[in-house]
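One chain of protein is taken out of this complex; the other chains stay put.
For clarity, chains are labelled A and B in written order, and residue numbers in each chain start from 1.
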Amino acid sequence: MRVALFLTCVNDTLFPGTGKAVVRLLERLGCDVDFPPDQTCCGQMHFNTGYRDDARPLARRFGAVFDDYEAVVVPSGSCAAMIREWYPSLGITPPAGVYELTEFIVDVLGVTDVGAYFPHTVTYHPTCHSLRSLKVGSRPLDLLSSVRGLTLVPLGGAEECCGFGGTFSLKNPAVSAAMCSDKVRGVLDTQAEVLCAADNSCLMHIGGALSRQRTGVRVMHLAEILAATEADR
Amino acid sequence: MVGGEPMSSKDQILARVRSALADVPRDEDVPVPRDYDHSRSGPDVVELLVDRLVDYKAEVREVDDVAAAVAEALTRRRARRLAVPSGIPDSWLAEAEAVRDDPPLTPAELNALDGVVTGCAVAIAETGTIVLDAGPDQGRRALTLVPDYHLCVVRRDQIVRTVPEALERLDPSRPLTWISGPSATSDIELDRVEGVHGPRTLEVLIVVSRP
Partner (left out) sequence: MNSFVGMPSFPEASSVAVGDAQLRHNLRKATHTIRAKRAAVVGEQPDWAALREAGAAIKDRTLRHLDVYLERLEAAVVAAGGTVHWAADAAEANRIVTDLVKATGETEVVKVKSMATQEIDLNAALADAGIRAYETDLAELIVQLGDDWPSHILVPAIHRNRAEIREIFLEHMADWGRPAPPDLKDDPRALAEAARLHLRERFLSARVGISGANFAVAETGTLVVLESEGNGRMCLTLPETLISVVGIEKLVPTWQDLEVFMQLLPRSSTGERMNPYTSMWTGATEGQTFHLVLLDNGRTSVLADEVGRQALRCIRCSACLNVCPVYERAGGHAYGSVYPGPIGAILTPQLRGMAGPLEESLPYASTLCGACYEVCPVAINIPEVLLDLRAKAVTHGHVGQRLAMGAARRVLDSPRWLAVAQRSAGRFRRWTPKRLPGPLSAWSDTRDVPVPPKESFRQWWAASR
């Protein structure tokens, strides 16, 4: 199956490892992955901050680049939600086949065991847009539960926002930091080695605090865990 | 209140409303999907009502002889003088004194009584609610408010399961009081504790006629 990868500007620029993992994972699952080079950004930051006139050209660009693909895979819950939920309010109809990564694997490919091996203790943060906008439900957990060697530990207060919220973290730094502290406390309480999510923006936020506080807990995008195999060790 | 203003506040507000709704077609009527349950199946309504009343700290008894049960409850509580609406017979009170609301009792007089005995209009099993409509066996609203003890007699045929079933039976032109347990508050740390201004004890006698 031929799929287009919309990696998102944040992943492209700061987290190329996630992109490589998605490619490796999807190819292992039999997909023919294309990365259209004219892609840039979904426009979420501008839209969420109120700059609709700046978001609109970015949304149009997304449509122009991806309209002809049957399936577009997005390894970010919030960017997928931006496209599917909010493009219409910019007067733009999103392409039909836009999937968040776990939706694509579970619903389109029909797979929950992706043949991954990851012998570590992992906890999962569901991220708000995956949870409440896209309603991905248990898909990420189903995928993680099928990973060999992986011990999944539940995160207390998992469904609570980490406090990132894009420019919220800059406009309301005190509240953002307070929310992040509680999320960090929840993560530390699990004693997990790895905090995993399907959105690197949230992970950048929580991970930035985990790192600043020298907690020794690392953050990983879900795709990087699902891409890992026994050959890696 | 309007003074010498050229346009009354009523006209002003209605004009503002109409201008705010310029985008709404005047002849439109928004359809209301009523796909929620009107009634439901489930456990016996008496059983459910008892469960829900107990959950909200009301005292409940299933009885078959009303007069005996009322007398027993009043003796147990040592309630001697009780407000009693006109529709409740003296015979229910046995040795206790029935204080009639005729002429109407003052709030202070009501406050000095040991309690009040009433019937009800409807009881809602799912929510543990007694609804009073100021009928002859319930009296005016103050009667069941000021005394600290409310003994309420519910007949089986007055019990419905759901809120929609209850509203259907009620007459909006009558003053209605919905009571679910004794007075309570959630104002301290958002946790419920019973006993504030309304009656601190609600006792419910459910009359179940034995076959």
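Brief remarks follow.
Convention: a residue touches a chain if its C-beta (ideal position, glycine included) is under 8 Å from a C-beta of that chain, and two chains touch if they have at least 3 such contacts.
Please read these numbers as outputs of a predicted model, since none were measured by experiment.
The chain omitted from view is touched by exactly one of B:R61, B:R76 or B:R192, namely B:R192. By the touch rule set out above, chain A reaches the unshown chain at residues 7, 9, 11-17, 19-20, 35, 37-41, 43, 45-52, 54-55, 57-58, 61, 86, 89, 128-129, 131-133, 159-161, 163-180, 204-205, 207-209, 211-212.
Although one chain is not displayed, chain B still touches it through residues 1, 8-10, 12-14, 16-21, 23-24, 26, 28-37, 40, 52, 56, 107-108, 111, 124, 126-129, 134, 140-142, 145-146, 163-164, 167-168, 172-173, 175-199.
The working rule: only the chains that are shown with their structure count from here on.
Averaged Cα coordinates give chain A a centre that lies 52 Å from the centre of chain B.
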